[in-house]
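The structure that follows is given in the form of structure tokens.
A protein chain is absent from this complex, but the other protein chains hold their places.
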Amino acid sequence: MASRRRVKTWFGIMVMWAVRVFFAVVLGFPFYWMLITTFKRNSDLYDLKNNPFILNELPTLDHLRWLFHETLFLRWVGNTLFAGTIVVVITLLLAVPAAYALARLTGAWGAQLGIGIFLTYLVPSTLLFIPLSKVISALGLQDSLWSVIVVYPTFTIPFSTWLLMGFFKSIPKDIEDAAMVDGLTRWGAFVKLMIPMSTSGILTVVIFAFTLVTQEFVYALTFISSANQQTVGVGVPTFLVRGDVFYWGSLMAACLITSLPIGVLYNIFLDKFIEGFTVGAVK
Amino acid sequence: MAVVETRKLTKVFKRGHLGAVNNVDLESREGEFLVLLGPSGSGKTTLLRMIAGLEEPTSGDILIGGKVVNDLTPRERRIAMVFQSYALYPHLSVYNNIVFPLKAQGVDKEGQRKQAEWATSLLGIQHLFERKPRELSGGERQRVALARAIVREPSVFLLDEPLSNLDAKLRASAREELEQFQKRLGTTTIYVTHDQVEAMAMGDRVVVMSQGVVRQIGTPTEVYDEPADTFVATFLGSPPMNIIPAEGVIAGFRPEHFLPPGVAERMGAHVSYDFHITHSEYLGAERILYGAIQGGPFDQHRVISRIPATHDADLADGSVHTFAVADRDLKFFDPQTEKRTTVRRLPS
Partner (left out) sequence: MIRRQRWLGPVMFMPAILYIAALVGLPFVMAFFYSVGDVKVGSVGYHFVGLRNFISVLHNPTFQIAVRNSFIFTITSQILVLVGSTTLALALKEAFPGRRFLRFIILLPWVAPVSIGSIGWKWILDSLYSVISWVLVRMHLVKAFDTPVWLGEPKLAMMSVILVHTWHMLPFATVILLAGLTAIPKDIPEAASVDGAGFFRTLFQITIPMMLPIINVAVLFGMIFTFTDMTVIYILTRGGPYDTTQVIPSLAFFTGILGSDLAEGAAISIFLVPLLVVVAYMVLRSAHRAEVT
């Protein structure tokens, strides 16, 4: 009995590790590929006789040098940071009070309204881009970075409001009651207590809004045609290609440099982010 | 003048439903420790929250210091409240929790420190200043919450079951401490609890509530010895009063007044019943006897007797003995309204 059980356990552990390794390799491979391509000399890269998995010649920084000096890559990174910052500010200014109001001040229909707002997050860009492009040109923002700055909060506000509603709801009502008995107004309790107490939720929203600006593709592709107004998510795959010529080394370098920081950021707040999707279904 | 007064105070949460609080008239006196006692759902917390200004009354008035405060916000009522959960601000240190009400009032730094030191020295918690609430024990949290309540010397304290989060042992000592503390400060206090021991031990007067209605207001002795109705009679006391409906009246007597042979002889005018003991519990200081009356108007009614363990009569399970209740310990209630009646007719 005992030995059969142990065999089964060993077998189980082996299967578990096989699954883990398989998925890690399949899911992580493109990033390894970006990494090795970044440092390969062209003569190595485009020689079919070479083993493509390793560096067959000495590594080179040429691709990185070209990326930073000869392309608009840094400009796109700058655009993305700039747009990200403003989108974060707009999102916080609108979503934080809205979430608090819907969680606390509006009773039962606040929850309904909250779900309604969340549903707008699901309305896809591929349904709205045509009319929105008219709205954008009516606002005089066509072919400008500002077009996406104005539009991205339509993703970030619904999701952030929903996420923060959960945060505010998890704070005991007693705390605000105590604050009001202690001499604060409702608004005072919100500013002096609720906001400081939900910093981790607010931080989650900040990172979410910021990364969304990097990840979004369809709106930036639709509204912006000039290379120097682009964000990194569209700039790299569309403007680093000259006609039909792909500078794979530099392209992969750009991909890697963009992906890794977002990956690290996301990992920090992942659990909070997932809560936004799983509210209600988990428990 | 009453410090806190309510007039026909009513709160209905859902239109068409029974009110959580119905037509409550209450007056608390200067310096008094007033306890609101009732089972859960009796409306006692809602009543307290209306006094604090955290719930809006459906109708009726609340007066603090003789002025109607219905339209004042909690901050304008200048009251202090200790919550069941203590509601300490988790991100602030103990010191900042305590001076929070002073900051909100715009008291200067020097004044804040002086008041905080005064409040904490009364409670013996100065050494906790730098801690965060999560690093405190239950008893410490309770003291910090109290310190936060007294720090600006309010005219009224409202306490919502402040001891219910403590474990049983700590609760007894905290109860005594809190009572002494209130006597020393002399601040009018309204205290909500569902624990009759707390109510009896601490209250100058006890307000017994059920289903949003005040059943009786009186000193602990009054509500225990002279219950206004069968609810009060059975809610107070453990085990509860024996309640026996008989022809045209409800008779009631407390288990500790239903006494065995040998004691009964000494108590003057009394009535006797044959008590068939079915089983008993030995609780150290006392014994609880369960059984039924045999014969007479109360035939087959289950009753409970509670006698001191020092009483060494042989009262074995299954035996029948003559037990007695003194006339003065028999209470009568109207069978329709279940309220006390002056009828002193014992069915025979």
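We just call them A and B in the order they show up, numbering each chain from 1.
Note that a residue touches a chain if its C-beta (ideal position, glycine included) is under 8 Å from a C-beta of that chain, and two chains touch if they have at least 3 such contacts.
All values reported here derive from a predicted model rather than from experimental measurement.
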Considering the complete complex, of A:V26, A:L58 or A:V245, the missing chain is touched by A:V26
Out of A:L94, A:I195 or A:A227, the sole contact with the unshown chain comes from A:L94
Full-complex touch with the removed chain, picking from A:P158, A:G183 or A:G201, is A:P158
Touch rule applied to subunit A and the missing chain gives residues 8, 12, 16, 19-20, 23-24, 26-31, 33-34, 37, 45-46, 48, 52-53, 93-95, 97-98, 100-102, 105-106, 110-111, 113, 115, 117-120, 122-135, 150-151, 153-154, 157-158, 161, 180, 186-187, 211, 214-215, 217-218, 221-222, 232-234, 236-237, 246, 248, 251-252, 254-255, 258-259, 262-264, 266-267, 270-271, 274-275, 277-283
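Simple rule for what comes next: only the chains that are shown with their structure count from here on.
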Dist(centroid_CA(subunit A), centroid_CA(subunit B)) in Å evaluates to 55
The answer for subunit A against subunit B in the complex is residues 172, 174-175, 177-185, 188, 193, 196-197
Given the complex, residues on subunit B that touch subunit A span 49, 52-54, 73-75, 79-81, 83-87, 89-91, 100-101, 104-105, 148, 158
